[in-house]
Structures are given as structure tokens and as C-alpha cells.
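Every protein chain but one is kept in place in this view of the complex.
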Amino acid sequence: MTDTPLEPVAKDTSARSQWWDVWDQFKTHKGALFGAAVFLFIVLAVTLGPLVWTIEPTFIDIRARNSGPSLAHPFGTDQLGRDIMARMMAGGQVSIAVGLTAMAISVLLGTLIGVVSGFFRRLDGVLMGLTDLFLALPLLPLLLVMVMLFRETLSRSFGPEMGTFILIVSAIGITSWMQTARIVRGEVLALKEREFVLAARSIGTPSRRMILRHILPNVLSPIMVSATLGIATAIITESALSFLGLGFPPDFPTWGRLLFDAIDYLQQYPERVFWPGLAISLTVLSVNYIGDGLRDALDPRIRGR
Amino acid sequence: AERGSDGEVKIIYWQAPSIMNPYLSGGTKDIEAASLVVEPLARFNEKGALVPYLVDEIPTVENGGVAADLTSITWKLKEGLKWSDGTPVTSADAKFTAEYCMAPDGGCAQSAKFDGVESVETPDERTIVVNFTGPKPVPYAAFVGAQSPLIQAAQFKDCLGAKAQECTDANFGPIGTGPFVVTDFKPNDVITMKANDNYRDPAKPAFATLTFKGGGDAASAGRAVLETGEYDYAWNLQLAPDVIAKMAEGGKGTPISGFGTLVERIEMNMTDPSPDLPEGERATAKHPHPILSDERVRRALSMAIDRTLLVEIGYGQAGRPTCNLVPAPELFASDNTDCIAQDVEGAKALLDEAGWTVGADGIREKDGKKFKLLYQTSTNAVRQDFQALIKQWWADIGVETELKNIDGSVFFGGDPASPDTFQKFYADVEMYANNFDGTDPEQYLGQYTCEKAPKPSSQWQGENINRFCDPAYDELVAELGKTGEISKRAEIAKKLNDMLTKDSMTIVPLVDRGRVSAHSNSLGGVVLNTWDSEIWNAADWYRIK
Amino acid sequence: MPDTAMPILDVKGLKTVFRTRGGEVHAVNSVDFDLRPGELLGVVGESGSGKSVTMMSLLRLLPSPPAEMRDGKVMFDGQDLLKISPEELRKIRGSKIGFIFQDPMTSLNPVYTIGFQLAEPLRAHLGMSKAQARTRSVELLQLVGIPDAERRLKDYPHQFSGGMRQRVMIAIALACDPQVLIADEPTTALDVTIQAQIIELVKELRQKLGMAIIWITHDLGVIAGIADRVMVMYAGQVVEEGPVGEIFRDPQHPYTQALLKTVPAVRGPREEKLQVIEGQPPIMHGAPVACSFRNRCQYAFDRCSEENPELRSVSAPGHRAACFLLDKASTPEPEAVNG
Amino acid sequence: MAEVETVAPLVKVRDLKMYFPIHAGLFRTHVGDIKAVDGISFDILPGETLGLVGESGCGKSTVGRSILRLYDVTAGTVEINGFEIAHVDRDSLRSKRPMMQMIFQDPQASLNPRMTVASIIGEPLDEHMKLSSDERLARIYELMDWVGLNREFAKRYPHEFSGGQRQRIGIARALALNPKFIVCDEPIAALDVSIQAQVVNLLEELQERLDLTYLFISHDLSMVRHIADRVAVMYLGRIVEVGSREALFAEPLHPYTQALLSAVPEPDPESERHRKPIVLQGDVPSPSNPPQGCNFSTRCPKVMDICRQIEPAVRDFGEGRQVACHLYSESMQTTAEPTAGDITN
Partner (left out) sequence: MLTFTFRRLLLAIPTLVLISLIIFLLLDLAPGDPLANQPLSIPPEVRQKMRDALGLDAPAYIRYLLWAKQFFWVEPLVFVDWVIGTNFSEGMQRIVSWQFRSPVFDIIIQRIPQTLWVVGLAYLVGVLIALPIGIISAYKQYSWFDQIGTFVSMIGFSVPPFFSGVLMIVFFAIMLPWFPSIYDTTLVVNDFESFGQQIRQMTLPVMVLALQTTAQLSRFMRASMLDNLNHDYVRTARAKGMTEKVVLLVHVLRNSMIPVVTVIALGVPSIFGGAIITEQIFKVNGLGQLLITAIYANDLPMVQTLAFIFAVLIVLCNLIADVLYGLLDPRIRYD
């Protein structure tokens, strides 16, 4: 055969992983890039910040209470004289950790259930029934009951803070995976009809490897999008739980808790509302923008353009 | 003034009333809402003194109203009293009220008021004789105070016993003798009332209608009275003092405060709550507390606390530092004020003396045992602030504290299966507030006898939370039960109070918590009463023109 | 067809560019052609050669961004379609120029009935009442050979088969008796038997209604059967143009020649080996500076990579091609084969 | 082709049926079937290419997939290289997989967009052979050479290739396990005319070199004519005519085959002018509700009454030529018209 290899259509760059393409596309989305920068900044601020700003968030300096922003306390102090900046950083760690972990739980659960029910026809009915059931269960009482049921057991095994953390994170995770599961299932159903899955079957690839190799990588983009949305929702949900008195204990700062506590002081010390409010909004906003960018970047149709 | 000439008055309670029958709910919000409609024979005034309401005078031994052997009391209804539906109020109504609350399956929340009542007799239409099973030195419980008003026999006749739960209409709109009548009751939301046409004083109430809104939170209730002026009266503004002060700048209303017997205190566990003990022995008298059994230790812990600062941060106008379990009424209040001044050095010295020496990490230890305490309370912003502050003070004297807070409904829920109730007290120290009804502390102080300690055999029921046990105390309580003379009673009560606080430091009182409410500047006649319903004199309220 | 008639549609120097992330794509490069009344112009070329973009540019149907009409004139009815206001253009679309798209499955709005979609242009352009539009719709459906037209007006697109849908599309395009009908691969998605039905239908309608048609396709067979004139496109340019008989009998451009050879026939002798055109069509970043076919052309020589050949007339009347080979005397022997 | 009679067929399909159940109603009861493949039988000899043609939706792909046991067939047997495929259990099926492979229609859809060329081609190797990574790579390169892909492309992703190249990747994957039999399900339908020829030539060349046997599914009759040795024509789940390429294209017997062939236009204006295609009326009936009698009876230009009543039997004309049509059924041959008339009355 005289056939010489054909010119590739792609640009001349040699073997590039498609993550580079994703990044290339992501870069063109200004909002997403900005969001990523802001989010990175926030994460760095709350994780590395305490190394620089060494005041303990629980340290009470009762003489300096209710003071406004100053050099000693750039964000001011609260009613017990605790440094708000230190509390913001500590709270941010928790809030972001809550956001990330709750999102991870919900995405993992959602993906697992979505993939399994989309892929194995026999389990589909049961699993989708379960999903509907969870969708129909009123979440608030469920959350409440979970908090009430397990708070103590968990605090005993993991310490009060870690216990509450695990509880809240799993409560949020367990009550928010359904949307992801539905989307993923839909995608999987569609993917299953794609010929490359059939091709894998004709090779004799067993289901487990089929899922790992062919299904999961291809449902990544809706999962990513659910994930970014999930972080935002989890942070907001945690703050709403604080409002309802079900979140972290009052002596354990999170952004939601700080915001809630500051609301009574809205008129005297508006800055106290401002900081956590800004932090939450910025985080949610930046994560949302990242999600937007990722959605574009992961969609081959858009990326190809 | 003329009845109904001042239009509408609006009251906001951030806890919404769920029922208008005080016999089916012990909740303050419910009792106070009901107090606008149903009335007792006599009430306590703002000073804690009894004042006649539906009777002309308070029966006493002196005026013959109370039998000399203290086994009966005779009330005489006012002439011409009418229910709001126009029918006359008779002694039969009182007899019925007693039957209603004493019926076995009725689940009456106020049945303690009728403790020791043997029978109620009605020699005539206006005379009510309450017979007691034995001598009763303080016979003013049944039909006295907002908790035990008269209800109309005609309205509730089918609601005795188990049926009490089903009489929704009656429970939501009781017929009473008070200044207002319910026109519409929306549970947990809003009650609308209008002036009672048959109220005994033809000039009162000044308001034609009354709206009693419930729900939300203290802050927004405060705002509605102090800042926007939408409401005339807001109840129990449990807010940080500076928040209230800021709201008051709004200029629409005035915060008012009053003090009763509610004391925020730290209770010391006299028994060992260690989880290593077998269930059933944990936190029982069998194992005294390894650290707190020493009186010096308890005293040192108390000395480390700056109560004045606690008040300033947590309650402001609505609190004052106290060292007493019974801070009021004046007659019964001990003059113990030793604890008010913080004394960190003294506390340290005391601990040194007790053999607790400062270890390498700054934490005291004795015989290789670290001074570590578990400090629990219910979940509530102010309490957590207190916990944080006290933890720091205790850290200053070398005590490590682990903080824990438990949801109020569990903490106070009394479920014997839960490890987290305040009765079980699976912690070293705990903090909450308690008070007593009326003005006589006998029953309140009587809670600290040995036998009232919660224990497995009593399903963890019992009021002697710290398992305090002193035979001398028990004896003194018994003596109080036999003493009728008021000054003598006061003397014994003070002594009991001091045994629990000043002498043994079993109970470490922190703050005498009063109440802050607020009324609009145009609402006149408000007299805050902490001994009875807070809005006890709503009949006297009027609009300042 | 009368060569003398004034062209009804005259396209000069049409240039369409897509601005994309990867740079500009010059999808259509200085395309000239005309269409005479009653004539059927076939347009062929492989995928991506710019056939659809050319035709959609005429009516400015491309979304912009990314599309941009850089240059050119599209004279229709004395007006330049690229210059007139959107409102004037809208009045021409669907009434004077009808359009049939490639994919009958997606080109109809799935949530409206056929009747509704048929009546829309009638009511918009001809101002018909509901009832008039309905009568006319029935006529149209009968015209394109849909049985039981009255009843089928109430059906939704998904209730029709692919062939039927394409008939509906044709009916919509014909609704206002357009002077020009542009059919963009109307049969590519269909089976041969259905394709045969549609082709028969168009032939018939053309005789009845006498409009000018532009018919885009990949399939040289289809063109051979129906076209009067053929235009061959490659990489956004017209490489050859001429009467159908000429093109098939005596193709001048190497691309046309190769194209004709790659297709095996159902009838006649069977080739042992299929001819192939090696390589891929180029991506058109930037205006062409050289012959875009040179990389795949077996006759390519130096000049091909230096200059872009223009369309020039070939001996036969109306036959034009864009290839330097035509200049090299008339000796067709490929002496300067590229090494 | 004359001596083929003596050779044992590589693929033997007997009375294959593939029904897709339809569930409906309150309790999702089984109310009917889509009879995508409704009883077909054929053989493919070693080294031969059988072309399978027919209109869209007539069940061509379903046949291909059922033969490879990508569906659990409803009835019938499939024997490949002497092994029964249609009803064996999963494990032994898996061990038979290397023997039979498939090339798909859509080169875009049949390649996982998130795998590199090397991993796509290597997947069957990972599944069925225990190779060291060097051996594996060597094999991948060998395969890429076979299909004419530059080895440098091994690390690239499918979207970086043109359609023709993608189809080559798919072919390489199918060849990885040294199959004997390959089902080509419209391998060129999605490609441009100029590219089609490249792929077809490649397939032919590989067949020669590796001694492959193809089932070549297509609706492009001219390509089938080019590549297939024998051709089977399907209509609505059944095979209506089978024959050697020459015979079938020269003289189609079944009215459907005739119509099909006549509908193909030819790139020659002269002959086009004279071609009179048999234009079929109407659409293909739904496979869930096929007409009574002959499936083609609703559109057949030569329909007789009997066609609407009785399903025509397959008649063997020798030399592998088979037709299922009442026009040629033995009993009808002479007395077709009168009998048909009798039946209607």
C-alpha cells in the first residue's frame, strides 16, 4: 500500500494531554480565570494566613472587645475581644473544608449511584427509586434528625469539633447527591449507546474496567460542574444551619456562624457582617465562575471551536 | 378614660404562644398570653406581694381566712363578677378548676399548684374553701398567680381528664374575667383580642383591641418596638446589652427591666461522671467526684470568675452579679456578696493549699492526676461566651477545661436514655439557669435533699442535680416545712441558701438574670412584673397622647 | 437552458470568514457565480469545501459572530443582499428565495405542527388569513406528494419519516412561490430509494413551477441526473464550473477528475482498485496565496505553490476552471510532475 | 468462486432472530416486539466478504451485533469457526472474543475521546494477552503500520485526527487480536467520498494480507459492489435476496433489489438521462408491526394478493443465489396469477 500517513488536522504541537486543551480553553474564560485566582487567594489566606497572623482565634482579650479595625486587629474584635481576622481565617478553614468535603461526599455518592444505575439496567429501578425517595424526603427534618441523632456519638469518637464537622459535612453530602446522580445517570445512559462502549464490549472488557476506562472519564464534565456548584451550596447550607441553630456550636467559628452572630450587630458594627458576608460571597462567586469556565473547558464542542 | 377609647395595642413575643390554656402548658409565652384573658383570685405584684384580684382581700390567719391549723383557706369572690360571656362567676367555677387540674389523665401542667389540696368546697356562690391534707404554711398556690387562673366550668365541663387534649376551641379561646377576650387564635402566630365588655372595671381596658404577635427572634422583636415603632410591647429581649442600647437610640421605645429569682449558675458535680465507671454507677453517690469533692477546689473555681464582667457582656441591664441561689424576694435573699470580687491570686493559693500544684504545661496536677474539667451547658450564644470566658479564667489558675454544649431540647429534655441531659450530669460542671414560682422558696430549696438526687433507680429524675447530700440540710428543710411564721421562714431559707452556696460552693451562682422588655414611648401604664405574668396589668395600659 | 437570459442571482467575490479561537477560517474565498431563471445549478465538493457557507452567506443566515461577510456582492432583483436592511432581507427570505436544509430530522421545529410551520411564511409574507393559509398548506402538501394532507397538517414532525419530513421542508420552501430555491444536500441523509422519490419530485416540481434551483450535494450521480450546470468547489473556492455534460465528459481541473474517479459504479465494469485522492483538504487560515489543491494534486508544479489560479474559460462555452495546467498550452501531458 | 462449495463456512447463521421487547401500559407489560431481525440464515466462507445492504432501519446493524453476541439474541444459532456463539455463557464467550471483531460506522463515536491512540489500540491487548509493556508497544506500532498511521501519533487523542485516520484507528483496534472474522458496520458511511476510497482500499489490502473474512454492512450499493464477493439484501428484518456480486448486480430478482439498484444514480449525465428508476411509494413499515405476508408487500410494484397473506419461502437458485419472493416460489411459478386470485376471493 502506497498510503503515507496523513497530515494530522490538529495544530502542530506534539502530543499534548487534553488537560492542556482544557486549561487553554479555561484561560480564555476571563471570569473563570479571575474566579480561580480569587479562590486560590482565599484558600491560601485561610490556610497560610494563621502562620503569619498568629493570634489564636479563641484568645479572649476582654479589654479590647468590640474594637474597630486597627493595626492590632485589622478586622476589629468581637464582643469578647477575640480577633476577627484570626476568626475569619479559622472560620474560613472550616467553611472551605465543609464545602470541599461535603461536595466530595455528594459528588462521590451521586456519581456512584448515577453510574451504577445508568450502567446496570437491573439496578436502575431500585437506585432511581432511592434517588426519588431522597428527593422527596424533606431535607430539613432529615438534617435536623441526623444532627440530633449522631452529634454526640460522633463528638465522643472524634472530639466535639471534628464530630460536628463530620456530622454536618455528611449531613449536607447525604442530602444533596441526588441531582448529580440524575445527571450522571442520564449521561451514562447516553454514553452506553455510544459506539466506543460497544467497541469495548466487543473486545470483552468487563464492566468494572468499562466503567473506569470508558464511562467515568466521559462523565467528568457534568460531575465537575456539579462539584463546583456543590461547594457553593454546601457553604451556604452550613451557614443556614447555623441560623437554624443546627450548625457548629457558637464557640466554633465558621463564616456562616460569624455572619449569623454578627447580624445582631448589623447597625453598630456593620464591618462584622461585611467580612464573613464578603468571604462567603466571594468564595461562592469565584467557585461558580470556575464552574462556568470548567463547563466550557470540558465540553469538547466548545473547546473545539 | 373610657373603655376601648385608645384603639389598638400591639404586643410581640418572639416565642409564639401555642395554646391559651395555662393548665396544658407550662410555657411562659402561653401563660402570659393567657393572663390577658383568664385571671387568678390573687396575683403577685411587681414587688412580689400578693394583691387581690377576683377577691376583695387576701385571706390570712390574722383575718381568719386561713385556718389556724393551716389546713384550709377560704376565699371570697368579689360581688357581681362576670365571665366575658356575661354569666356570673361562682365558687363552682373554682371547684371545677381544681377538679380540672387534679383529674388524673388530664396532664395538667400546674398540678403542683394543687399539691396537698384535699378538696374544694363551695358553701355559697361566692365562697371558696380549699382544704389541705395537712398543715400548709404557705397556702397561696392554688388560684394564685398566672399559672392557676379560674376557668369557666360551663366551657370546660366536657374537657375533664383525658378529654382535656381535645377541647381545641376552649383551649384556644378560654372564656375569662380578664380585660380581653380572644377573637381569633392562630397558634404559634398571632392572637387577636378585643376588650372584655364584662370586665369588672367599666373604664378599662383603655384599648379596644389587642394584637399579640409571635415568632421570629429577639432582635427583630426589639427592632419592631425600639426602632420601627411597629409594636408597642416586646417581651424578653435576650440580646447583648450593646445591641439593646443601640436599638434604644432609635427613639421609638424604652427598654425596661426587672429582676426575679432566675439565677444562672454553675453546678458542681459531687459524683464521679467518669465514663470508665460502669453504667449505673457513673455519676452516682457511690463514687464521689475525684476533684470537686474538695470544698477548696470548688471555692477556688468560683473565685476565679469575674461575675461583673459576665453580666456586662451577657446581660447588661438585664443581669446583676449574685452569690445567692435565692436572690429575691428581699425577705428571703441572703446578704452574701463575697464572691462578687474576682480573686485570681486567692484562688491559686487555695488550690495550692488543696495540693494541686502547677505542672510543666501550666496545668495543675495532684497525685499524677491532671486538673481537667468537662464543662457543659445548653447551646446558646451567651452561654458559649460565658464558657469561653470562664475557660480562660480557669486556665489562668491552671485548670484545663473542655467545653461542650448540647442542644437545649436534649439537655433539658429529661430523656432517661440520653446521656446528655442536665439531670444525668455526665460532666464535671454544668451551667444553666433556674428559678422558682411565686415568692416562697421552700419547694425550691427543698430540691437539694439527699433523696432528690437523680439516680438510675429514679430513672434519673430528681432536682438535686449536683447530688449534694448533707443530713443537716435535710433536717433544716424539714423544719422549714413546719414553720408558718414568715420571718422565721426567711431565716431558715437564707441558711439553706448559704449552705448550698457560700459555705459549700456546691452551687456557684453567677448572674441574677432579670428580664428586659421594651415598650413604645406612647404606651403608658406598663409595670414590669417578674413574679407573675409580665403583662399582668394590661388592663391599666393606655395610650399616651 | 437559455444562456442569454439575465441572471436572477449574481454573486461576485463573496468572502466569508469565521473568527475562531484558532484564528480566522476563510471558509469562502472570492466565489463568483450566477444563476439564471429556471436553471438548476449543481454544487459539488467534499465536506468542508464551503458549499453550505456560501449559500447561507447569500441570505446572511450565518450566526455572526463568528461569521463575518468580508466582501462581495449578491445581486438579486436589483438589490445587493449583503447591503440591504435586515427587514428588507427578511422579506426576501422565504418568499423570493426558498431554502431547504440538509438534515430533515432537525430542521423542523419539533414542538409545532407541520400546519403551523407551513402557514408561518404564508401569513408573514403573503398576509394570508388563517383559513387561506390552511387551504394553501393543504395544496402544498399535496404538491409534494404527501397523502391525506388535510389530516397530516395537525401532525408533529416526529410523526413523519425522514423522507416525508424532507417533503415538508420542500413544501415550506415552495410556500411563497420563490424565484430561487436553494437546496443544501436535501437527500444526503436519506436512503437511495427515498432519495429517488425526492429527486423525482423536484424534477416534477421544476417543470410545473419553473423556478431556478441551486442543488448542493456530495453525490456526483445526483448531479448528473438533474443539473443543468455544475459548480465544483474546493477549499472555499470554485475550481471548475460548466454545463453538466462538459464537466462529466471532459473535466478540466485535476480535482474534478479525481473526484469522478473515486466513485465506483453500480453498473458497468467494476474497477479492481479504487482511485484515491491522497491527503486532506487544507484548513483555510488566511486568504489563499497558492492553489489549495496543490498538496493532493498529481500534476502540481512550482507555479501552483506561488500563485492562486483564477477561473478561466475552457474551450467549451460556459466551461471554466481554475488551474494553471490550462495555461500550459493545450498539451494535456503532465510533463512537470512534482517529485 | 466456483470451488467455494467444498469449503466449510467460517460463519454459519441459522434462523437468527433479535426482538427488542416493547413494554407499555399500566404495569409495563410486554405488549409486543420490535422485530429488528426476524429469522435470517446465511453462511460466510473463509476469506470471503459478504455485503449486507438494505435501507436504514432494516436491521443490518442488529444482525452484525447479534452475530458478535453484543446483544442476547432471541432465537437462532450463530456458529463462528465451529464455535457456537449465540448461547454460550459469558466466560467462554470472552475467550472467543479475539476471533471476531467489529469496525464501527462513526469513527468519531467509536473512539473514546479521552484515550490516546495507543491506549485505544492497546485495550484489546490488555484484555486478552499478557504482554510486557515493550511487547505491547511493539504490537501497537505494528498495528499502526498496518493501517498506515504514523507511529508518532500514538500519544495523540482521537479529536486530533481526521475522519479517515480515525477509522484507521478503529481498524487497528479490530485487528489487534488477530481476528478471523470482522463485522464492518458501515465503516465508510460517515466519511467523505474522497476518503472512502482510501479506507476501502485499506480494508481490501488487509483482507488479502491477513486472510480476513468480512461481513460488510453498507447502504452504499456501489461500494458493496466493489468490495463484496457475495451480497445479501435485507428488508425489514429479513433477507430477501442473496447472491454472488456479479449475478445480483447484473440481474436482481427480487423486486426490492431491483428497485434499490435502479434508484442509485450514476455520475454520468448521458446514462442518467435514460435511467428510469423504479420509485417506491411510501415508507418502510415499522418493525414492531410488520405487514402480514411478505414484508415488502406494502411497497412492492409487483405485489400480488398472495403477497399480503403468505410469507414467501426462500428459494434456492443454485450457486448461492437465494430469493424470497412469491414471484419465484416453486408452486407459484407457473400458476401464480390464478391462484392468487383464488385466495383473495
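In this document, chain identifiers A, B, C and D correspond to the written order of the chains, with residue numbering beginning at 1 in each.
Note that in this section a residue touches a chain if its C-beta (ideal position, glycine included) is under 8 Å from a C-beta of that chain, and two chains touch if they have at least 3 such contacts.
Please read all numbers here as calculations on a predicted model, not as lab measurements.
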item	value
Displayed partners of the chain not shown (whole complex)	A, B, C, D
Listed residues B:Arg43, B:Lys95, B:Lys194 or B:Lys213, member touching the removed chain	B:Lys213
Residue among B:Arg223, B:Lys348, B:Lys404 or B:Arg543 touching the omitted chain	B:Arg223
Option touching the unshown chain, where B:Trp83, B:Phe143, B:Phe172 or B:Trp356 are the choices	B:Phe172
Full-complex contact with the absent chain, from A:Ile62, A:Leu142 or A:Met210	A:Leu142
Contacts of chain A with the absent chain, listed as residue ranges	31, 129, 132-133, 135-138, 140-142, 144-145, 148-149, 232, 236, 239-240, 243-244, 256, 259-260, 263, 266-267, 273, 277, 280-281, 283-285, 288-289, 292
Chain D residues that touch the omitted chain in the full complex	24-28
Footprint left on chain B by the chain that the document does not show	12, 16, 18-19, 21, 24-28, 104-112, 162, 164-168, 171-172, 184, 186-190, 192, 211, 213-217, 220, 223-224, 227-228, 230-231, 250, 407-415, 417-418, 420, 432, 434-437, 461-463
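Everything below uses one rule, namely that only the chains that are shown with their structure count from here on.
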item	value
Most central chain, Cα average position	A
Chain A and chain C: spacing of chain centres that average the CA atoms, whole Å	51
Centre-of-Cα separation between chain D and chain C, whole angstrom	32
Interface hub residues of chain D, defined as touching at least two other chains	162, 164, 198, 201
Residues of chain B whose C-beta touches two or more other chains	none
Residue ranges of chain D touching chain A (in the complex, touch as defined)	65, 68, 70, 93-94, 97, 100-102, 104-106, 109-116, 123-124, 127-128, 148-150, 152-153, 155-157, 159-162, 164-165, 170, 173, 177, 198, 201-202, 205
Contacting residues of chain A [partner chain B, same complex]	58, 60, 62, 65-66, 79-80, 148, 151-152, 155, 160, 245, 249-251, 261, 263-265, 267-268
Residues on chain B engaged by chain A in the complex (per definition of touch)	219, 239-240, 242-243, 246-247, 309, 313, 379-381, 384-385, 387-389, 392, 403-407, 410, 419-420
